[in-house]
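Here the structure is laid out as structure tokens; the discussion comes afterwards.
As you look at this complex, bear in mind that one protein chain is not there, while each of the others sits in place.
The block that comes next holds chain A.
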Amino acid sequence: MMTIEELHTNPAYQDALVDLLYQLADDDFIVAYRGSEWLGLAPHIEEDVAFSSISQDTMGHATMLYELLESIGEGDANALAHARKADERKNAILLEMVNGSGTYLQEPKYDWAFAVVRHYCYTLAKTIKMKSLQQSSFEPLAQLAVKINMELHYHLLHWKTWFTQLMKIPGESQERMVAAWDRVMKDMKGVLALGSYEEDLVKYNVMTNETQLMHSWMQEMQSLISNYHLPIEVRLKMNSGNGRLGEHSKDLEDALNTLSSVYRIDPTAAW
């Protein structure tokens, strides 16, 4: 088991761990933002309440992860969340993509099918990662993963219900869902990717490898598809680039500008 105090004894371990923590934190931070943009725009009020609760949990996970980074010497958690530039971010590109045309304040033409598919696919991936991380050699992360997984259980159930329901209803619903699925598949591989430190992450038992993650994800999805006879196929791709390596779209830059707009007024002030 590795603790925060002992980290400095193994710089290679620390580098790999830090990279992974950024991936996890940045994923949750940006996807919680995309979720919060939906606020007041969901298909009905009950869903608005449920979805905003999920986004809030997810932002809470990001906060805990940034705080963990702070505790291992990466700097102030708020600065990590708000001040890092797009090319320093490690989130998957799929998660930064806009919800649709317009902005969350002006003429938002958001696609509920894309929201459901993206959030379901992501939540499933996150669940699998957190299960693996519960066995992590880095003790604080193993503990955090247990905590996160408890809330994740409800998120997964929520999105799975929407996903299977809308996928099964023939006509416009199914057409939109299949189109959203095809879009998500084009970059879903990037969510399951582990970046350039994968070898060390496995070597030091921080977490399982990428191949295993993808295998578990595909297996879960495959069984859902056959159980519910869904008209889709799993084809994981990474067409828009690898966010784990700092490759990002303009969507992320715009999002970060919004997310940090008040913070940037005075980063040294207490807010």
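Rule of thumb we're sticking to: a residue touches a chain if its C-beta (ideal position, glycine included) is under 8 Å from a C-beta of that chain, and two chains touch if they have at least 3 such contacts; residues count from 1.
Rule of thumb we're sticking to: contacts and distances are computed from a predicted model.
For the chain that is left out, the UniProt protein name among "Ribose transport system permease protein", "Phenylacetate-CoA oxygenase subunit PaaA", "FAD-binding FR-type domain-containing protein" or "Nitrogenase" is "Phenylacetate-CoA oxygenase subunit PaaA".
The chain that is not drawn here is touched, among residues A:Thr63, A:Gln143, A:Asn205 or A:Ser249, by A:Thr63.
If you put the missing chain back, the residues of chain A touching it would be 33, 36-37, 39-46, 48-49, 52-53, 55-56, 59-60, 62-63, 66, 77-78, 81-82, 104-112, 164-166, 168-169, 171-173, 176, 255, 258-259, 261-263, 265-266, 269-271.
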